[in-house]
Structures are given as C-alpha cells and as structure tokens.
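Quick notes on the structure that follows.
With one protein chain removed, the remaining protein chains of the complex are shown where they sit.
So, subunit A:
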Amino acid sequence: MFLMLVGLLFRSKGQFSRFLGGLSWYYLKMDFTIRAATPEDCIDIFRMTRELSEYEKLSDQVKISLEDLKRNGFCQNPFYRCLIAEVPEEHKTKDGHVNVGYALFCYTYCTIKGKCVYLGDLYVMPEFRGKGIGKALMSSVAKVAKEQQCTNLQLSVLDWNTPSMDFYIAKGAQDLTKSEGWHSLRFHGAALDKLAEEAPKN
C-alpha cells in the first residue's frame, strides 16, 4: 500500500524536479530529498519524535521505545508510515545527522467522506526550517493520499502553536474545531481499562 520513493540527486537549487517510474517517484527542491523511511531510520525518527515533544512542551507524554517504533512501522500490516527528509553529508548537523525531518501518518476512514490519511507528526529540525522541507514533507504525504484514493488529509495542531497553525491554514487546511465545533476526546490509563472490562462477554 505504501509508495516507495527512489531517485537520483539533481543539483537544481530552487527548482522542482520529479521522476516518475511506476510506483516510484522522487522529489527534490533545494538540497534535500524526501524518501520512505526504512527500519534503520527508526533511531533518527525516535530522536526527532522526542525533539517534537519538547517543542510541544509534552515530553513527559512520550512512552514508547525504539523497538516499538520498529515493530509497528515495519511489520506486515504497519500501524504507521513515515517519510524522511534527508540532506547531503555536507549539510549534516553539528551532531552528524543527515535525517533532518519526518512525517508520520496513518490510513484512516471517515464514514462521510471515505478513505483518509491522518498526519500524526510533521517535524523539521530548527536549523533546517524555512527551506521548504516541511512543505515538501506535507506535499509528499498529500501525494500518497491522492494515490491511495484518500479524500482528506487530517491532522491536529495545538491552539497556541501559531507558526504551525498559520503554516497549515496557508496550505488550505480548515480548522474544524473552530468552524464546526469538533473536539477530540480520549480514553486512556485506568479509564480505558475500566471501559474495556465492561464489554459484553458474548
């Protein structure tokens, strides 16, 4: 179900180049590439999910391990898909990282509109922002969504996160909480345990 991304590097700064080959495609703008994550990328995804949680001031919410990430993204029926933004060696960070951004998404369903994609995470390391990487990641997820006949791309944003909110609104997203009054609700921990215990036994 997931679209594999392969390609050659073109040094065409400021231009958009696309190589189409059956189920493979490639995206380059400036000096970075967007590609499908591999199990070996999990260590970088793990690192960047923690950076994202610190940015959202929710680092105490992070519970999963590197093993969880590998197991759930690279099994027969993966629970998520992931795209990575990679820069060439000469642009690596001071800590030596070339994987500088990621988008993590799931296939979901809306009984009104049909198949959807939920963009769970979109993150670019601070020193690589403002170069079109976030936009490229989001566009790549949208492209995958379209190719899988999904009619929507959904996501959540914290109300105080004005830069992200502005970014998504600029890309054409609607704020359904504001416009239609949708609230996200959640069961977890003891409340979830209790609810599950009350299920009918038949």
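By definition in this document, a residue touches a chain if its C-beta (ideal position, glycine included) is under 8 Å from a C-beta of that chain, and two chains touch if they have at least 3 such contacts; residues count from 1.
Methods note: contacts and distances are computed from a predicted model.
The chain absent from the displayed complex carries the UniProt protein name "Thialysine N-epsilon-acetyltransferase", chosen from "Golgi pH regulator", "glutathione transferase", "Dolichyl-phosphate-mannose--protein mannosyltransferase" or "Thialysine N-epsilon-acetyltransferase". Touching the omitted chain from subunit A are residues 1, 16, 27, 45, 49, 52-53, 58, 61-64, 68-69, 72-73, 77, 79-80, 104, 106-115, 118, 120-121, 135-136, 138-139, 142-143, 145-146, 151-160, 165, 168, 170-178, 180-188, 190-200, 202.
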